[in-house]
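Missing here is one protein chain; the remaining ones are kept as they sit in the complex.
On to chain A.
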Amino acid sequence: MLEFDFMQNAFIAGGLVSVLAGVVGFFLVMRGQTFAGHALSHVGFAGATGAALLGLSPMWGLIWVTLLGGVSMGALGERLQGSDIVIGTILSLALGLGMLFLHFFTAYATQATALLFGNVLGVNTDTLWTLAWLGMACLLLLAIMARPLVFASLQPELAEAKGVSLRQVSMLFLAIVALTTAECIQIVGVLLVFTLMVGPAATAQKLTSHLGTGVLLAALLALAEAWLGITLAFYTDWPTSFWITALSSSAYLAVTVLRMQRNRRPLASAV
């Protein structure tokens, strides 16, 4: 299957994005901000359709608008923390705006499905380079801020007392999340970003209690799910996004059941 150019591109794009999504997702799950990540992808939908309406590049519209959304969320900081209703309202408004933009620019409507559900088999070489550069920038930024990020996520009050700016950490991290979301949309689409960003990370956190191992495992799981998903899509001719969501949720479900059984056993023997 690798004799086809589009399959090569799909594997490279899937690999780049899934590793980034696994690593960033690990911290997103650790901070309890998964819903913010989900909302950012919807904001991106409005960005992409809005840019298309204005005759600009939908991909860059998507990137800039999610980035703006992420940084604003970080700046609002604690006031937005745990405010599911505010985030949910912005999420639906963004999706509604996206619909409106599509209504005015019907020619782009054919692209809407790709935007909502992803189209990894349609990634071209230019997009690949954009994904590679953005991904590297995200990982570099994450490496620079990793220590204060972990500290501020686990012990915010103590971190603040020791001189960490919680707002700065939050803004930088959500900027990374926004860019990662924009990348994920290229693979699995606006509606299924959770599957690459949260699924593997949550599975990894159930498998290990070590921080470093967890990050590595999340990246490997995301990579395995993305590549296996693309492979299955090639042989079955079913959508790639379906296979990735199926693998991601199966892995999480399997690990959860395994955990529950393991936790039950010592109890049963004690009784």
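The working rule: a residue touches a chain if its C-beta (ideal position, glycine included) is under 8 Å from a C-beta of that chain, and two chains touch if they have at least 3 such contacts; residues count from 1.
In the analysis below, contacts and distances are computed from a predicted model.
**Student:** Can you pick, from "Monosaccharide ABC transporter membrane protein (CUT2 family)", "Zinc/manganese transport system ATP-binding protein", "Quinol oxidase subunit 3" or "ATP synthase subunit a", the UniProt name of the chain not shown?
**Tutor:** Its UniProt record gives the name "Zinc/manganese transport system ATP-binding protein".
**Student:** Taking the entire complex into account, which one of A:54, A:93, A:109 or A:143 touches the absent chain?
**Tutor:** That would be A:143, which touches the missing chain.
**Student:** Considering the complete complex, identify which of A:105, A:151 or A:227 is in touch with the unshown chain.
**Tutor:** A:151
**Student:** I'm checking contacts with the chain that's been left out. Which of A:2, A:85, A:107 or A:161 qualifies?
**Tutor:** A:161
**Student:** Which positions on chain A touch the chain that was left off?
**Tutor:** Within chain A, the residues that touch the unshown chain are 30, 32, 143-148, 150-152, 154-164, 205-206, 208-211, 214.
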